[in-house]
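Omission of a single protein chain aside, the complex is shown with its protein chains in their original locations.
A, B and C are the chain letters, set down in written order, and residue numbers restart from 1 in every chain.
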Amino acid sequence: MENFTVNRTDKEDISVLYIGGFLDAHTAPDLENAIQNLIDGERYKIIVNFNDLTYISSAGLGVFMGYIELIRNNDGDIKMSNMSPKIFRVFDLLGFPTLYDIVDDEIKALENFK
Amino acid sequence: MENFTVNRTDKEDISVLYIGGFLDAHTAPDLENAIQNLIDGERYKIIVNFNDLTYISSAGLGVFMGYIELIRNNDGDIKMSNMSPKIFRVFDLLGFPTLYDIVDDEIKALENFK
Amino acid sequence: MTNVDKKHKKAKSIRPKFEGEYKLRIPSATDNLELIRGFVAKVAEKVGFCPDDIGKIELACDEACTNVMKHAYDKKSKNTSLDVLIKIDYQKLTLVVTDHGKGFNPNTIPMPNLKEYLAELKVGGLGIYLMRTLMDEVDYDIKPGVQNRVRMVKYLIDRKKSELVQ
Partner (left out) sequence: MTNVDKKHKKAKSIRPKFEGEYKLRIPSATDNLELIRGFVAKVAEKVGFCPDDIGKIELACDEACTNVMKHAYDKKSKNTSLDVLIKIDYQKLTLVVTDHGKGFNPNTIPMPNLKEYLAELKVGGLGIYLMRTLMDEVDYDIKPGVQNRVRMVKYLIDRKKSELVQ
């Protein structure tokens, strides 16, 4: 059983991270590694597709907080798409939608990078 | 969440019980009720279709042991079909295949009543 | 026929008890979070909470346990454990997470001002805030080195409300 999965697809200068399973204090380092890899490759335009994510805790939210400044300072962004209502509610509870571009699907997220 | 489900379909003089979920000491009485209802209606030709059953313990096996004699004394039988390998293994461990007619699918079970 | 009669007596069905205590003691390590969440969610489901509230209880419990795993013990400590107690009755679910670590003073932990927090792009410091937001009551009982507890309550009254709404 895979607790947490992260798969990357590059679409020109934009990278999409597909995340699945649960993102908690145990699996957050896996997502950090994936984002760190993008940064090491100077790829700052990032879409995180939440389609297969079933659970998130504050440890998961913290990963995004940890990188957003650096990424934006490099003309990039983290855009988020395909969140289930359950996951969105946690982001919403903490006011994250004012800080992050959270959109319905990946196509919209790609458009917003144009 | 339904822990255990049992649905009945009558095909002429044969009744099929479709069981699903888990059959343990907690849910065994539900299966007993379903079989008791058949007996009360003098329907002794019974197929139990295990297709959706995910788990069985000895309490579940006991239900079949409790009725088989009465049913056979009335020219009936309990035939079993569509068991997953996991469920079959428990029956097998206890030698039940020598006592019960356990077949691959419902069609075969119906045929065996002819 | 007594023998046959005996066989036909119904298997004893022990009725669900909606009052009771469920206790868990497990190693204080993040790879157990999934296990704890699954357990707490099932108990919450048994009591009759709606999926939304089950999700809230699960998350609040995760946050409390994550805090124990991250903050309660020195890294060198061995055999560190964490207790989760779930008490259920008709009206409410009480969740008590206990550690035997160094403790802290919850009064000195300010609740984050979310706007300021987001503006400053801080990392962390959201756990206790979430717990207080998700649950109806949250209080701490800290005895450093002995027993540190956080007690959280969720009332089941919400069930009726949410059943009406949905």
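Note that a residue touches a chain if its C-beta (ideal position, glycine included) is under 8 Å from a C-beta of that chain, and two chains touch if they have at least 3 such contacts.
These figures come from a predicted structure and were not determined experimentally.
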Touching the hidden chain, out of B:Asp24, B:Asp52 or B:Asp101, is B:Asp24
Which of C:Gly38, C:Pro51 or C:Pro144 touches the missing chain? It is C:Gly38
Pick out which of A:Val6, A:Ala25, A:Met80 or A:Val103 touches the chain that's been left out of the picture. A:Ala25
Note that chain B touches the chain not displayed via residues 3, 22, 24-26, 55, 57-59, 61-62, 65-66, 68-69, 86, 89-90, 93-96, 98-99
Against the chain that's been left off, what residues of chain C make contact? List them. 7, 12-17, 20-27, 29-31, 34-35, 38-39, 42-43, 46, 69-70, 79, 81, 121, 123
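Methods note: only the chains that are shown with their structure count from here on.
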Measuring centre to centre with CA averages, how many angstrom lie between chain A and chain C? 27
Distance from chain B to chain A - Cα centre to Cα centre, in angstrom: 49
